[in-house]
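Other chains of the complex are left out, but the ones given are in their true place.
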Amino acid sequence: MDERCRAVAALIFAAEHSMSLDRLCQLFDCSRSELRPVIAQLQELYPIQVGGFYLAEVAGGYQFRTDPDLAPWLSKLSRDRPFRFSQAALETLAMIAYRQPVTRGEIEYLRGVDSGGVLKTLLDKGFLRILGKKDVPGRPLMYGTSKHFLEFFGLKDLSALPTLKEFSALEPTLDPVVAAESATMTDDRPVPSHQFTNEVEPTTE
Amino acid sequence: MSIAISLHNFDGPLDLLLHLIKTNEMDIADIQMVEITEQYLSVIEHMKQLDLDVAGEFLLMAATLIYIKSKMLLPAIEEIDGEEDELDPRAELVRRLLEYQRYKDAANCLDQLPCLKRDVFLRQVVASDADGDRVDDDISIGIYQLASAFHHLLKHSQVKFVHEIVREQLSVADFVHKILDQLSRCGQQSFADLFPNGGTRQEMVVTFLAMLELVKMQMIKISQSADFQPIWLSLAVSSTEVDPANLDEGALGYG
């Protein structure tokens, strides 16, 4: 491999978080199209389930991670117990992941229970982001998932979320109130919910 | 049906309802309202007997179930104003249950994804740059973190915020002179007149202190003809005996 290729591998290896293609382009002062083959070459060199860890595409970037099937071995390593979601937290997170941007009121209608505490926990753990305020009376805060959410679940982007067949089929039939609210959603929301890959930390010019 | 159900095992009324529908092997689209309502209420009742807090949401759902049940028991009346699409009273509930079921499934799906620090591990970051302040861990900064920081700041601020008082230096001595002046001029004065309207609380306190000082020094007399009658202040010495030099702040002990 040429030096640039090795350097890309080393940078992804050394970086704290998943490394976006844009950031790599910036560091190497070259175009995306120049780097894409380099990434492809590295993915071939570091495939899953060969060398213990692999080059994964995660949260809008690239990252080395251990093979998931080795989890039993690795759990011996970490002293602290892995973070576990409560059922309530997981449900709430799922609703937000699939329906974002979504307000607390909408979540509570869907869950049938007060969700302030769960929301706060998820926000504190960095799984959620506030996407702005909804343009309806009361201007409630809108929530969405964060980059950390993608990294945590090893998702490339939101489109990589497992598709739920019936889920999408039945989605339009949410309660009329919420549906009406969604209809009045302004187009210029602060952050388009689907562009999560752009949420990577801003770079300094 | 056994009622060995704890409400705490359920994430909410929808969760409990789904559980009951499943245990009864009912079709979610055709819920037997009488049966389900009965079972739901008995669970709630059971919890109450155990003196456990039954969250408001569970009671709200109970009310909804009873309402739907009673609506279904009523004979379908032809709407006079031609409103034909008489909805199944259960429709809204069924829709919510299905929706909820979907997110429960979605939650399971999420849980089965390989999670960081449970299934998948990253290279431990070697702390190479020890410069500057400790950086925030792995959370990209957003509006929430900003609001949170401000909240934290207010909550844990070391600074004690006290109302800043601009101390007016009201001197007891000044008020002693003021009272003596007034009494020298008009011989006697009612207690109430010492406190003109519009005086601040501080002024009132200082005036009262000044009056007490004068009594202590036996320079004024206080008299009252009967209970609840006006209290009168008068000079106990001739006005020429008053020596202003003895009446400065220091002498009065307020220095």
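Should a chain be cited, it is by its letter among A and B, assigned in written order, with residues numbered from 1 in that chain.
Just so it is clear, a contact is a pair of C-beta atoms (placed from the backbone, for glycine too) under 8 Å apart; a residue touches a chain by one contact, two chains touch by 3 or more.
Values in this document were obtained by computation on a predicted structure and should not be read as measured data.
Novice: Write out the stoichiometry of the whole complex as a formula using the chain labels shown.
Specialist: Each protein chain kind appears in the complete file with these counts: A x2, B x1.
Basically, only the chains that are shown with their structure count from here on.
Novice: Cα centroid separation between chain A and chain B, in whole Å?
Specialist: Taking the mean C-alpha position of each chain, the two centres sit 36 Å apart.
Novice: Can you check the complex and tell me which residues of chain B touch chain A?
Specialist: The touching residues are 11-15, 55, 57, 61, 92, 95-96, 98-100, 102-111, 113-123, 125, 138-144, 147-148.
Novice: Along chain A, where are the residues that touch chain B in the complex?
Specialist: Those residues of chain A that touch chain B are 13, 16-17, 63-66, 68, 71, 74-75, 77-78, 82-85, 87-88, 90-91, 93-95, 97-98, 109-114, 123-124, 126, 128-130, 132, 146-148, 151-155, 161-162, 164, 166-167, 170, 173-175, 199-201.
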